[in-house]
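Heads up, one of the protein chains got dropped from this complex, but the rest are sitting where they should.
The block that comes next holds subunit A.
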Amino acid sequence: MMLTRLANVAVLVVMPFVLTGVINRVKSLWSGRKGPPVLQLVHDVRRLFRKSSVYSTTTTPLFRVAPYVFLATAVGSALIAPLLGSTPLASFQLDFVWFAYVWGLGRVAIMLAALDTGSSFEGMGAAREAVFSSLLEPALFLVTGALSLVGGRRTLHEALAPHLHAGAPALVWGAAVVAMLIVLQVEAARMPVDDPTTHLELTMVHEVMILDHSGPDLACIHLGSAIKLFVGASIVATLLNPWAGSGGAACAAANLALTLAAGVVIGTIESLVARLKLRSVPQYIVIALAAGSVALLATVWRAGGPE
């Protein structure tokens, strides 16, 4: 038990950096470059933490507090996620409701900080973020609801894990993976929803909200985003992990491998797919909603059909 906890903490400390590095490396390879070291983010964060911040004269103390709140919510959600495919650091009945709303709190903090600068660009980013997330949350609940209905379990890691043993139709599981992948892409600001490397402000979503953050504040936001990315990827990995829930070394190893594989997939998608037009992004998120609904309906079909 103690060992699992330690392993979870270690993974939480190391993997966000590695996963971000892997995605960047994959993108570099696709575009024919050598690319930055895998642990580049560590250096970036260290460099930023040694700097001091610059604040806009229009901002209020809320602007200073928001990045730290964002980091705290990211860590808070990671405590619940099955990072190693089995028991997380903390878990309770319906913790996935808590999970979704804690992410929501971090989002609101960043949106308010963006509005605090009085910049029209950042207001634009906040507005886009708010719209996308409002369509995303129902998808998240459809998936987790369907999965918990299949397994009859009501914590996040149990809902994600036992579907393979419960003999759920592949449709439930496939639709859930699709929906969660889209959730991950939107939440972590990845192609085709958002381009984390763009320099054209008009097309930016997440990046545009943090234009005015600098120094340790920016480091907090980068760290928080990396943790959220890792948490999302490990949820997808747990869905795919054949040993999920068993808690053994095989389960943990498979989960880490699948998480990194998810990173490779994300990097590949980013290299091969163009960013969607902003008007089409809501339609893309509706795919996640549809996939969630399919997962939910498939559970009934299973219950109602001949068995």
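Just so we're on the same page, a contact is a pair of C-beta atoms (placed from the backbone, for glycine too) under 8 Å apart; a residue touches a chain by one contact, two chains touch by 3 or more; residues count from 1.
Definition applied: contacts and distances are computed from a predicted model.
Trainee: Please identify the absent chain by the protein name in its UniProt record; candidates are "ABC-type sugar transport system permease subunit", "Proton-conducting transporter membrane subunit", "Glutamyl-tRNA(Gln) amidotransferase subunit A" or "DNA-binding transcriptional ArsR family regulator".
Mentor: Options "ABC-type sugar transport system permease subunit", "Proton-conducting transporter membrane subunit", "Glutamyl-tRNA(Gln) amidotransferase subunit A" or "DNA-binding transcriptional ArsR family regulator" narrow down to "Proton-conducting transporter membrane subunit" for the missing chain.
Trainee: For the chain not shown, which residue from A:Ala7, A:Leu29, A:Val42 or A:Val131 touches it across the whole complex?
Mentor: A:Val131
Trainee: Among A:Gly145, A:Gly245 or A:Gly267, which residue is in touch with the absent chain?
Mentor: Only one of A:Gly145, A:Gly245 or A:Gly267 touches the chain omitted from view, namely A:Gly145.
Trainee: Taking the full complex into account, what residues of subunit A touch the chain not shown?
Mentor: Counting only subunit A, the missing chain is touched by 52-69, 71-73, 75-76, 90, 92-95, 97-98, 100-102, 104-105, 107-108, 111-112, 115-124, 126-128, 130-131, 133-142, 145-146, 148-149, 152, 154, 201, 211-212, 215-217, 278, 282, 292-293, 296-297, 299-300, 303-304.
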